[in-house]
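Got a structure for you, questions after.
Shown here: the complex without one of its protein chains, the others still in place.
On to chain A.
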Amino acid sequence: MAMQFYTSPEQIMRDRSEYARKNISRGRNVVVLSCADGVLFVAENVSASLHKVYELYDRIGFAAIGKYNEFENLRTAGVRMADLRGYAYDRTDVTAASLAKAYAQTLGTIFTEQTKPFEVELCVAQVGPNPKSDELYQLTFDGVINPQPGYFVMGGQAEQLVDRIKEGHSFEAGLAEAFRLAVQTLGSNENSDREITTDVLEVAVLERARPGRAFRRITGAALEALMPEPEAASESESASDDDSDDEGDSSAKDS
């Protein structure tokens, strides 16, 4: 007869955490930071069509790392929740905080009730009337929700990179300046800095000044124009042979 071995809850949770953390840490990084012009998302992403950064609602963006099918599932659920709430109440009643709380609930439930936790880390960010009022929420695989102070990094080297971004971050910086900091941060390594090229970058911004839907992808020529001049004698490391493209620019006028 098969015997069910006893495992302590501590051990189970520890194992799950370790499993999720290990897999998430393999992912490439995403930087989210708020600046004078809005909330900027910069992700290292070799795919041109599978995104890590998305629009959730009018002034709310979503960024994720980890297992694609898992965070895609969460993203879709978030869009549905936001659209349903906006339709049933009013567009202004959809907030990043409520979405983040819903995600925390979902992730927490999955973490405790399922055998395998979700291997994801999420960011829900909302652009406010001024940079100090931007809301950035970090959500980890176990359902923990952390409000972040205007900047944060997800992914493998998050802890090292966040120190780097902390030094350079300024709420008064313009988009170009904030972007330069984000790219430098993504490229900074323990040993040597590497150069990040446009073909591995996914960039989007929640534009503060734009009424209605604030989410805009920055691709193609607009991204090239934003790229900082390469600093002399930096080691270049091309990570992908993907072509940069103009596809997926969801900039949209709307009533």
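Just so it is clear, a residue touches a chain if its C-beta (ideal position, glycine included) is under 8 Å from a C-beta of that chain, and two chains touch if they have at least 3 such contacts; residues count from 1.
Heads up, the rule we're going with is that contacts and distances are computed from a predicted model.
Looking at the choices "Proteasome subunit beta", "Acetyl esterase/lipase", "Lactose ABC transporter permease" or "Fructose transport system substrate-binding protein", the name in the UniProt record of the chain not drawn here is "Proteasome subunit beta".
Considering A:3, A:88, A:209 or A:225, the position touching the chain not shown turns out to be A:88 (whole complex).
Which of A:37, A:55 or A:142 touches the hidden chain is settled by the complete complex: it is A:55.
Of the listed positions A:22, A:80 or A:132, the one in contact with the omitted chain in the full complex is A:80. The chain not shown here touches chain A at positions 49, 51, 54-56, 73-74, 76-77, 79-80, 83-84, 86-88, 106, 213, 248, 250-255.
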